[in-house]
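A protein chain is absent from this complex, but the other protein chains hold their places.
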Amino acid sequence: MSIHIPAADWFRAPSGGERTWIGLALTWCLVLTVAMPYWHLRGKQNSTGEAYSVEPSKFAERVEAFVLSNKVGEENGVPVVQPAPGGDAYLLGQMWRWYPILKLKQGQTYRLHLSALDLQHGFSLQPMNMNFQVLPGYDHVLTLTPTTAGTFSVICNEYCGIGHHLMTGRIIVDP
Amino acid sequence: MDNPWLLLALGVVVPMISYTAWGWVELINVQPAALP
Partner (left out) sequence: MSTTAPLASAEPAPGFATGNQGPGEVRTCDTTGLPVCLNAQWFIRVNAVMAVVFLLVGGVASILLALTRAPAVHLLSAEWYYRVLTLHGLNMLIFWILFLEVAILYFTSTSLLNSKLASKGVAWASFGQMLVGALMVDAMILSGNSDVLMTSYVPLKGPPLF
């Protein structure tokens, strides 16, 4: 049902240059279609989406317990905490800070628990630019293995109010 | 199936219901945190 009936000979099969372009575009589309699930499954900086529901106050308590049991230092008033290798690390985002500073060991695997206490924040690990959403009410678990030693910054990349651009944290990886 | 108004209605209702139901299922499947 179209407004006007098209002419009887409207279809002309593509040939020559048009055919080549269509073929190239189709091939590229197929490559990208396969690339998307492939990278989702085999890419090494993707979240599996493992998440649990949690009360913000309970998460805050757990983070404090983690800081008390694993604290190894302090920087600018923020505790530096070293989780057990293969164990659980906790990081909370709050207007406008990341708490605490984590000290990890290169090559060890940790389960990093991320949650927020007030509203949505964006956990952005720089310079590798790994980004994850941090939501209040949800404990997002990342299975994380640092592959390079050094000091890495955490910034917030989900707007969270007037102090959003000041919300920074740190993760230290020892060799 | 030729009726554009039917297709319009289906195009709104079918995704609305399916995606909402998918969301409900996902939300039911969220476990409370163990916080080990």
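A few notes on this one:
Each chain gets a letter, A and B, in the order it is written, and its residues are counted from 1.
The criterion applied here is as follows: a contact is a pair of C-beta atoms (placed from the backbone, for glycine too) under 8 Å apart; a residue touches a chain by one contact, two chains touch by 3 or more.
Given the structure is predicted, the values throughout are model-derived calculations rather than measurements.
Only one of the listed residues, A:Pro6, A:Pro37 or A:Pro127, touches the absent chain: A:Pro6.
Residue positions on chain A in contact with the hidden chain: 1-7, 9-10, 12, 118-120, 136, 158-162, 164-165, in rising order.
The working rule: only the chains that are shown with their structure count from here on.
Inter-chain centre distance (chain A to chain B, centres taken as mean C-alpha positions): 25 Å. Residues 2, 4, 30-36 of chain B are the ones that touch chain A when the two sit in their complex.
The touching residues of chain A, counted against chain B in their complex, run 1, 51-54, 58-59, 62, 88, 113, 138-139.
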